[in-house]
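Below is a structure I'd like to ask you about.
Every protein chain but one is kept in place in this view of the complex.
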Amino acid sequence: MEVLDIRVVLAPGISLLCALLVFVLGRHDGWRATFTLGAALIKLVLILTLLPGSLEGVVYVYRAFDFPPGIGIAFRVDGLGMFFALVSSTLWVLTTIYAIGYMRDQHDRVRFFGFFALCVSTTVGIAFAANLLTLLLFYELLTICTYPLVIHDETPAALKAGRKYLAYTLAGGALILLGTVLVQHLAGSLAFGTGGLLAGAAGQPLLPLAFVALVAGFGVKACLMPLHGWLPTAMVAPTPVSALLHAVAVVKAGVFGLLRVIYDVFGVELLAGLGYTSWLAALAAFTILAASFAALAQVNFKRRLAWSTISQLSYIVLGAALLTPFAALAAIVHIANQAFAKITMFFVAGAVERTTGRTELRELTGLGHVMPWTMTAFTIAALSFVGVPLFAGFVTKWYLSLGGLQAGAWWVVLLMLASALLNAAYWLPVVYRAWFQPPRGLEPGVREAPLLLLAPALVSAAYVLLLGVSTRVPGMPFSLAEAAVRFVSGIGAAP
Amino acid sequence: MEHLLPLAAALPLVAAALLPAVAWRRPDAAWGWAVAVGAGLLGIVGLLLRRLLQDGPFSYAVGGWAPPWGIELRFDALSAFSLGIALVGVAVLVFSGRYAQAAVPPQRRAWYYSLLLVNLGGLVGFACAADLFNLFVCMELVSVSSYALVAAGGGRIAALAAFKYLVAGAVSSLLVLFAVGILHALTGSLNMADVALRLADVEARGPVLLALGALTAGFMVKAALFPLHLWLPDAHASAPSPVSAVLSALVVKLGVLGLARVLPLFAGLDWLVLAPLHEGLAWLGAIAIVAGALAALLQEDLKLMLAYSTVSNIGYIVLGLGLATPLAMTGGLVHVFYHALIKATLFLAAGAIIHQAGFRTLRDLRGVGRAMPWTGVALSLGVLAIVGLPPTAGFLGKWYLLLGALEAGRPGFAVALLAGALLIFVYYLRILNAFYFRAPLREQILAVREAPLSMLLPVMALALLCLLGGLFGSGPVALAALAAARLAGGG
Partner (left out) sequence: MDGGWQHLDYFAFVALFCIGLYVVLAKSNLVKKLLGLNIMETSVFAFIVTSGMVDGGTAPVVGPGIDAPFASPLPHALILTGIVVAVSITALALALIVEIKRQCGTIEADELKGAE
């Protein structure tokens, strides 16, 4: 059922308005904080009002501009889009609070918060895009809007990271444009919601090119190996930006785009016949393992987080590539699970850095004694990554394994076990040293992180726990993911 | 109403002739006069466009002599480019007010406005010309005034560049005139519709081919199509900035529009296969995209970068004409219009920055974006538009060109186009990086003031058009599609 609803375009519009207000009136710290926080809350409420309908399978649509003629910038909220929008706008509230604390006495705060709001506006645009071109449009805008954030420090290293980031993502954008044009050429339409735009184009010689272009294009932001190089380099950015890159917006835009490509552009049926996705699944499996090994080798907190992100994202890609309902459920729900756990980690990393100046993993030794709350959040996130039952990460691993078995791919179960072991190998020693070894070389005055940095970390850590235990509670993300799988045509019957 | 069409071309020309008299006693009146004429031109073009959209293409027989004997003016979908001419014209004239005070010596100022008006009148006349000779005369009006305008600011490099431009321009004009002569000798007519009909009966193949070759070569030079672009960068970079805007946005389009006008003349000949010519144009266009972008990448001078970017963008348009499918030509033609708006934005914004800061290389201008926030925003919008980021105006041309390349069964050209677009992004990124994210090299940059309102307003208006022009682009796209359908249909 499709319902015309202006709220669909208001949601990205609010962040856009907020960005403009920040740019024009944002010199005053109080005003700026009011604008950003107010917009974040209003948008979250707005999206929450759409939630009941989405759970029922209602699809909200709105057509904004006729650009290009005949295709149009149009918005459409289905379960999948709703899920992504909900995750990113919840996290935006947390990240905004955190950023206000973190960016205090930094330079160019107007620019920072202005582009920050723009990023979130475009992220919701990606989530609500009704066709491939609208998706591409917001995807490219996201690239542009994150650039000033990545190079915020304006050091040579930051500029270099920014260049690398743009080189990867813009090339990816060009590939998506190529893919979009190919889809328009082959299918004559770009609109989502048909359960496979290209269903009628089987056997066309340009079909493999379209698949490669779209998967590689979105794969850049999804950090699919070997297209992941920009993410570790981009760690020079301020911590809230890393959170934005890793959890709220950028990489999620990549995997979300991949989900759209698989479920809405090609469709499960066509892909099952073509067999391209087995290659994609193999690549995702490789990325999961290789990135975990790379993470093991890192000694810097944020760099290990970056490699961990690369590994975790491929869970989602793998889930989509398996083409079964359970795997799809795992893929969608992992968007939230990864996001909340990862953003907790980043909040902790930033809080530790701001409070103690420490950035290396071995320097976390004994910090549990001085910063117990911060390290509690860290521990919860770490256990979630390992996949301990009752934590969010377990839900993903469980349904992904089921999905693998559904597809007849027993190796997925082994992969999940191996990945759990690797995650344990690189997170648990840190947890152990933080709590069970005495602190070393700390200045006497060091205490718990300030509230503006600590509170977001604790809230998101609590959410990680909630995600792990609330799979049967209606209205929670898991039920929405189930609704997405049930109602998004083409994914398959409900599990 | 009936006489609006000739008025559109005649108004700027007559006003240009009267301008020295107007400015005789009061030199300051020249600017007001020119701006008023520009606004009038915009109004007339608006009315003409409304009539075009309501009733379709219409003609006007000058002096009441019916075509093919009399001079015919015709306003069709291709002539709708007049809107771009008028918009850019008004913006440039308004912008010139403060700019010319500093950049053009006082005794030349009246002539400067006069020449600008001649240029605009010639452009409108060219867009509406229905016979070959009118086409030539209007082209010459535009060309000669352009040569003079390049040198209007004075200075050594400008004079040299103007001379180089003059020689290249004059030779290409001669080629066109030569071809017009041949076609007249063969068909006894100058009216383009009539020539196209009569050419089908001509048996002498050699002269027809010669005329086609001369026309193509002549217009390629006018369009600065790589590798015939050598005259362009110096001329566009050393001219006063408002003139650069006119040259890059409008004057180079003469070549492209000219090609679009004359190629259909030959399409009705059953013995002549145009495919190799189209193929060649497509290749040259693709090469121009990449080569222009690479050359721009090597520049340090802001205006030289923009000039090479024009070479690259002309490549887009010619690629569209060369692919010769309806969608590709729609892309090329719609880019003719939007590139005019975008490049005018960029040159005017760059002009304002150079005017205020007194520097023109990227190194010296580092950090200027913070000192001139509004101009900076306009420039950034222009940059996003020219790299073709959706939803700006620049995306539309790229979109239809890509679709057209697939329609023609040539995905390779689509890939080349995307690669070129990425390169273009790289050098525009250099501009944004220098203006916003690099620490200034020059202390004076921090003290630079925002441009005065008379410069800022036209720049902002054009920048807004770059954005909104894309979002509300169905009109220009429909017109371009109409023109493309006529071209593809064989004229």
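Each chain carries a letter (A and B) given by its place in the written order, and its residues are counted from 1.
Rule of thumb we're sticking to: a residue touches a chain if its C-beta (ideal position, glycine included) is under 8 Å from a C-beta of that chain, and two chains touch if they have at least 3 such contacts.
The model shown is predicted, which means the values in this text are computed figures rather than measured ones.
The undisplayed chain touches these shown chains across the complete complex, B. Here the missing chain is touched by one residue of B:Ala148, B:Ile354 or B:Ala405, and it is B:Ala148. The chain not shown here is touched by just one of B:Leu83, B:Ala103, B:Leu186 or B:Ala480, and that residue is B:Leu186. Taking the complete complex into account, B:Ile157 is the one of B:Ile157, B:Leu230, B:Leu298 or B:Leu453 that touches the chain left out. When the omitted chain is restored, the residue from B:Ala36, B:Leu53, B:Val167 or B:Leu446 that touches it is B:Val167. Summarising the interface, chain B meets the missing chain with residues 133, 136-137, 140, 144, 147-148, 151, 154-157, 159-160, 162-163, 166-167, 170-171, 173-174, 177-178, 180-182, 184-186, 188, 190, 202-204, 206-207.
In the analysis below, only the chains that are shown with their structure count from here on.
In terms of their C-alpha centroids, the spacing between chain A and chain B amounts to 44 Å. Chain A makes touch with chain B in their complex at residues 65-69, 73, 133, 136-137, 140-141, 144, 148, 151, 154, 159, 162, 166, 170-171, 174-175, 177-178, 181-182, 184-185, 206, 209.
Across the complex, chain A is touched by residues 384, 389-391, 395-396, 398-400, 402-403, 406-407, 411, 414-415, 418-419, 421-422, 425, 429, 433, 436-439, 470-474, 477-478 of chain B.
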